[in-house]
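The other protein chains are all here in position, but one chain of the complex has been omitted.
Chain naming follows the written order as A and B, and within any one chain the residues start at number 1.
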Amino acid sequence: MLDQPSHTPFTGPLLQVRDLTLHYRTRQGDVRAVDGVTFSLGRGQVLGLVGESGCGKTSLGMGLLKLLPSNARLVRGEIIFDGQDLAPLNDAQMRRYRWRRIAMIFQAAMNALDPVYRVGEQILEAMEAHAWPGIEDGPAGQKRRQAREKVKELFRLVGLDPELMDRYPHELSGGMRQRAVIAMSLACRPDLVIADEPTTALDVIVQERILRELKSIQKELGLSLLYITHDVAVVAEVADQVGVMYAGQLVELGDTPQVFHQPMHPYTAGLLASFPSIRGEKRPLAALPGEPPSLVAPPSGCRFHPRCPRATKECRQEVPPVVGQGNAWAACWHPLGAAQP
Amino acid sequence: MHRPDMDPASPAAAVPLVQVQSLRKLFPVGGGMFRRARRFVHAVDDVSFTLQRGESFGLVGESGCGKTTLGKLLVKLQPPTSGQVRVAKISPGAIPAEQALGWWDLARLKGKELKSFRRQVQMVLQDPYESMNPRRTIYDTVAEPLAVQHLGDVCERLDRVSQMLELVRLTPVASYLFRYPHELSGGQRQRVAIARALAMEPSFLVADEPTSMLDVSSRTAIMNLMLEVGQRLGLSYLYITHDLAVARYMCQRVAVMYLGKLVEVAETEELLRNPQHPYTRALLSAVPVPDPAHRRQVEVLRGDPSRPVDPLPRCRFYDRCPLAVDHCRDTPPPPLEAKGTDGHLVACYRV
Partner (left out) sequence: MNHDGRPPEGFAPAGRTSLWAARVRLALRSSRETWRAFAANPIGVVGVAIILIFGLMAVAHPLLMATLWDPTTYDPVTGFGFDEISHPAPPSWRHLLGTDPLGRDILSQLTASTTSAFVLGLVAALVTVGIATMVGALAAYYGGVVDAFFMRLADLIIILPTISLLIVLTALLGLNLFQLALVLGVLGGFGGTAVVIKSQALSIKVKPYIEAAQLAGGGPWHIILVHIVPNLLPLSLLYMMFTVTGAIFSEAVLSFFGILHIRMSWGIMIHTASTGGYLLGGASYWWLIVPAGAAITLLCSSFYLVGRALDEVVNPRLRGR
């Protein structure tokens, strides 16, 4: 199996994000894509991040690695990864973290493989560019052989035939390519993997298999996983904890069963009620009224108030308080479970 | 437009609306102007089924299984390679039990006949972003069918378009009529697409994954809108989707498609409760459930679906099937036959 993780003396949660705020400058004004997001992710934990498109979840994921377009700006906040704040680091310093310690699986990653190179070759090339992480020092040829062995092992880990290393991307199906990308992300034995909609473009049978493999690898290697998706059903399958994002803000966070069975924020409840299921009684689905707000000029007070059935005057005027504690909370004036206003 | 004499609670006694017989569509692979293609993708392969009047029929399958092609064959956007599609002629406003005025045979439709067929049979396309001409206003888009069919004068069309926009809840109508598609969100555009499809009061609608490209909240709103409008106008529809949960919500009956063939057809709840075909069983077991307490039994399949390029004359599912035996390999594809309870059809030698 792969080598054991090197234990660092820092013993707090692996990732602590505090008040992270990220803006994009556009012609229309600043888009507040991520606004005051705070959460932490423990070692070996899976945190699912759900929300509609445009809620800032992808920006958040990219922001953690500071892989942002030129018009983006990290306004404030801390990204404390293994005791070290990443927020003030520059690009060269970030490179020590990207892929080696924090890996990312993109939404369209399976289409990002270069069609003219063999799949395994691309992984080896990336390892070479990063000065052969996790490979013993030695002559170049020997390092390359070792790395090849390692990639084979990774392929087995994600349920791919190691023979496929020497195929071109177009010779693999979408599911196989996505698994090769996952193998690539694991090559440096990262502590944290950020997966942004890794199965969205895939069919359910393939999706199920990849989710299962991702989950078992995560357990086996003791990885922490930040799983970003719009699909609440997928989150229910993979995550220990769920964070719900709306209009750039985290509105509810809690253990998965808790959030699914006793949601506190009306948006969470609305989101859950709008998903059809093949299990249980067939029930009418309630669509959330309206559409998500513009992030250039978000609504005052609680950003959800224009669509919220429980909204009152204070919701329209004042930023909602955080109710609940620790790793189970919601930002709401009138959380569900409390008395109707 | 509203039909009070139709009781949605009692589905019409089986009066066929669409009959599909041995429908087949092959697409050539490669080939060119001077070179005949030698190999063919069997996108739709010997498909037969009947859709009843007033019914909502789901067509479920993974990407590339041919479900969109089948939908396009039914509305004559593409000609079939062989086989027959017949659609009952129904006068607008007819109640479900009423006699049809005759049958349209899609292969013979041309000119005037084709135009009047288009009035009765419509389709909602998958992509709300590309299914509207970016240079035409919402009014032009919804009025297009009325204009090309020369229905009404300009004022009547304007009235009709306003009525349709109200039906799909794009209100206040005046604020939407002269906007361009790019000024609307995906959900709003799909509402426009539905308004366009319904403008001529069709009796049969093919909906090709109308919600798959939409966001979570608009998705549910569009599904609810289609259910409601379908009931109010007495529409029959074929709802194409890759998502069994969506099919369950939208459809009374479901057909499961695999590599160009229907493998199982049943009432929706019956199919979910009692899936027979090994592919259906695997598909069902793989659908994620939005409930962390739910623990499921996954039926693992080998391999990935391939493209059905010149498939061997055997069950399309043979390579991946957990139940496959030599008989499945050596005999032609199994026919879709009634198994067990009434109306439950399965195409498998092993169940």
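Criterion: contacts are C-beta pairs under 8 Å (C-beta built on N, C-alpha and C of every residue); 3 or more make two chains touch, one makes a residue touch a chain.
What you see is a predicted model, and the numbers here were worked out from it, not measured in a lab.
Participant: Tell me which of B:Pro28, B:Pro79, B:Gly102 or B:Pro172 is the one touching the absent chain.
Facilitator: B:Pro172
Participant: Which residue from B:Met123, B:Ala207, B:Val265 or B:Leu301 sits in contact with the chain not drawn here?
Facilitator: B:Met123
Participant: Which listed residue (B:Lys25, B:Arg86, B:Arg196 or B:Arg281) would be found touching the missing chain in the intact complex?
Facilitator: Once the missing chain is taken into account, the touching residue is B:Arg196.
Participant: Return the single residue from B:Leu114, B:Leu312 or B:Ala338 that touches the missing chain.
Facilitator: In the complete complex, the chain left out is touched by residue B:Leu114.
Participant: Can you name the residues of subunit B that touch the chain not displayed here?
Facilitator: Against the left-out chain, subunit B lists 33, 72, 75, 77, 114-115, 118-119, 122-123, 125-127, 130-137, 139, 144-145, 148-149, 154-155, 158, 162, 172, 174-175, 177-179, 182-185, 188, 193, 196-197.
Rule of thumb we're sticking to: only the chains that are shown with their structure count from here on.
Participant: What is the distance in Å between the mean C-alpha positions of subunit A and subunit B?
Facilitator: Whole-Å distance between the two chain centres: 34.
Participant: Which positions of subunit B touch subunit A when the two form their complex?
Facilitator: By the definition above, subunit B touches subunit A via 62-63, 185, 187, 215-221, 223-224, 242-246, 248-249, 269, 272, 282-294, 298, 300-301, 304-305.
Participant: Report the residues of subunit A in contact with subunit B in the complex, numbered from low to high.
Facilitator: Subunit A residues touching subunit B: 52-54, 173, 175-176, 203-209, 211-212, 230-234, 236-237, 256-257, 260-261, 270-272, 274-280, 282, 284-288, 290-292.
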